[in-house]
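What you see is the complex with one protein chain gone and the rest in place.
In order of appearance the chains are A and B, and numbering begins at 1 in each one.
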Amino acid sequence: MAGQHQKNEPPKELFVSHERKENTTEMITKPSRSFFQDARRTFFKNKMAVVSIILMIIIILMSIIGPYFNEYGMDGQDLSRAKMPPRVPVAENIPFLGMDGTLQDEFKGSTVEEATENAVMRYDNAEDFVDIEVLSEGDGSTDSAEVSATYNIYEAKEMTDDYFWLGTDQLGRDQWTRIWLGTRVSLIIAFVAAAIDLLIGVAYGGISGYYGGRVDDVLQRIIEILSGIPNLVVIFLLLIVLQPGIMSIVLALTITGWTGMARIVRGEVLKQKNEEYVLAARTLGQTNGKIIRKHLMPNIAGIIIINTMFTIPSAIFFEAFLSFIGLGIVPPEASLGALIDAGFKVFRLYPYLVFYPAVLISIIMIAFNLIGDGLRDAFDPRMHK
Amino acid sequence: MSKLLEVKDLRVSFKTYSGEVQAVRGIDFDLKKGETLAIVGESGSGKSVTTKAITKLLPEPQGYIKTGEILFEGQDITKYSNKQMQKLRGRDISTVFQDPMTSLNPTMKVGKQIAEGLIKHRKMSKAQAREKTIELLELVGIPQAEKRLNQFPHQFSGGMRQRAVVAIALACNPKILIADEPTTALDVTIQAQILELMKDIQREMDSAIIFITHDLGVVANVADRVAVMYAGKIVEVGTADDIFYNPKHPYTWGLLGSMPTLDSDEEELFAIPGSPPDMLNPPEGDAFAPRNRFALEIDTQMEPPMFQVSDTHYAATWLLHEYAPKIEPPESVQRRMQGFASMDDGKDGEA
């Protein structure tokens, strides 16, 4: 115990009763913020999520205006300019970017001559425009010689004034235009599907959870039956039966997709409506509508937003997946999945056809997942610092 | 009596995004063999943090011991490595936590959770540990111990779970048992049972107990000595008699005054206004001054030192200074002090 240690004697005149001016103990020292303000603050502190948002804004903008950056249309087929590699002004002078409008590959033969011949044959017999670099001289045995051939296709086709930024496909359609149109289709499908899931799911789950009792029983039985059927099977069957197109895919995705949202909303409503603050509001004579709008909605909004944010990438993935196995968007319409599917068929020869749409869909998926993660953290009160 | 545990100028802080939260701001106390020390205070006063610091179970990486020594049998355990602490925990110092609903592992059989410490610290075989576990379960008053052994926590009621938690803590006859609000989450009737249980066990095992609570009623029942904490400091410490019959600190008056009693229908409760200070920026002077109706001018400027009231009784308030005006505790608190005295007489008569 410290005992009575008084190093510096306290001044005697201070030993008088303290006059309190105002009660400061109840003052709130922290600035007061609403839950959503806190959530917003937490979200914008998350760098990855903010970067993702910016990326998505750019991608959405490009899907709107990108196709009009050049004069080539989505359907501008022209076999004379088929399979042109990417060529971008300025970037064409930087060799490793692969945007200089040349095709390049290694060729083998028993001698250098044979390998060269193979290369030239492969490249439209346009001997004058194929640059050969010998990699290995060879000893006459099969495939011992190897050359690296660079084919300057733009010069060969006398199209040195043309720039196909991301190249052209097998039918000579401009890949840049098709990629952004495809992104547009993919995003529309995703947003519409997510919006429909949201509407049906929230209404269904909300009614089921809020009214409870027999209504809830009936609605829950319906959901149980629906979710017993694998959604993959439903989607397949619908797409086989319906005409392929945006609306069929949206319908296929949403016909069972909303059950997830309905379940989450129901669970959350059930939980929240038994909370004491709702009981308090009810005791004070609030109407049902007001309780739903003023009390329940704000408290389940977070989980709804988060769930929607995760529906979008999964819809994008499903569209791509369906188009990839030939059940989704079919050419000449484009979607990211359809472009990847088309690119895959020739990807050993023209890797750029699959590369750019694959990168783009990956970026979109990552961005949406990161935004979703950011939102989940933002709506978690434990993360509010 | 020898000192089992000695805490010297302990300061514990938490790093947060807004800055350093000073949860414990320099406290000294000791604990003798076999005694029960109650640490009393509002939530946020730093009482739980103090015990977490003693067992070095502060939430990492935010919480840390800033300065101070914690001497267990003369050894400063603040310098102990994690390995050394693991040997100490459960064997020499063990803890009973507040909420029995969450402090048991839901997927491990209760018996195994009790035996774990025995196997680790006392190198028992599984069969030996089982025997001892049954013994412990019986000791803490769980019937059909052999059957209960193989059950999971969710098959236990709240009171039973807390008994199991006590059994875990007692498994290795610890020298110090820290009880961190062990009855707060329980029904009143169960509370009394658990308190009785702890008192019985202490008599049997001769452990020292540090009893954390915000409920003075519980303290009156179990404690030999009481330390009152406010805003990370001990503001008054003394024997239970000192604190209940002769409290000196206005905060202690407030605590006593806020206890409802059966015969208090004619008087209003002596409530403490306001709420505890923000430990991010502890106030200058006496932290309690803004809520203290007996505050002096000096309280706003200088922190009061510990004044000695008697051999066992100390309090940190300027009211004890020779210059201070003579202030008596409020009427209602005085009546209560007398009430405790008479209650105690009655109990003594019974014994």
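What we mean here is this: a residue touches a chain if its C-beta (ideal position, glycine included) is under 8 Å from a C-beta of that chain, and two chains touch if they have at least 3 such contacts.
Going forward, contacts and distances are computed from a predicted model.
**Q** Since a chain is absent, check the UniProt entry for it and pick the matching name: "ABC transporter permease", "Long-chain fatty acid--CoA ligase", "Cytochrome b" or "Glycerol operon regulatory protein".
**A** "ABC transporter permease"
**Q** Just list which of the chains on display the missing one touches.
**A** Touched by the chain not displayed, across the whole complex: A, B.
**Q** Touching the hidden chain in the complete assembly: which of A:35, A:191 or A:321 does that?
**A** Touches the omitted chain: A:321.
**Q** Can you tell me which of B:44, B:68, B:90 or B:254 touches the chain that was removed from the display?
**A** Once the missing chain is taken into account, the touching residue is B:90.
**Q** I'm checking contacts with the chain that's been left out. Which of B:22, B:36 or B:55 qualifies?
**A** Missing-chain contact among the listed residues: B:55.
**Q** Looking beyond the chains shown, say which of B:43, B:67 or B:102 touches the absent one.
**A** Touching the chain that is not displayed is residue B:102.
**Q** Determine and list the chain B residues touching the chain excluded from the picture.
**A** Listed in rising order, the touching residues are 55, 57, 59, 82, 85-91, 94-95, 97, 99, 102-108, 113, 116-117, 120-121, 152, 154-155, 165, 168-169, 171.
**Q** For review purposes, identify every residue of chain A that touches the missing chain, sorted by number.
**A** On the side of chain A, residues 225, 228-230, 232-233, 236-237, 240-241, 313, 317, 320-321, 324-327, 340, 344, 347-348, 351, 354, 358, 361-362, 365-366, 368-370, 373 touch the unshown chain.
Basically, only the chains that are shown with their structure count from here on.
**Q** Could you state the distance in Å from the CA-based centre of chain A to that of chain B?
**A** Their C-alpha centroids are separated by 53 Å.
**Q** Provide the residue numbers of chain B that touch chain A in the complex, in ascending order.
**A** Its residues touching chain A are 16-18, 28, 237, 273-275, 277-278, 280-281, 289-291, 294-302, 305-308, 314, 318, 321, 323-325.
**Q** Note which residues of chain A are touching chain B in the complex, please.
**A** The touching residues are 1-6, 10-18, 20, 23-26, 29, 385.
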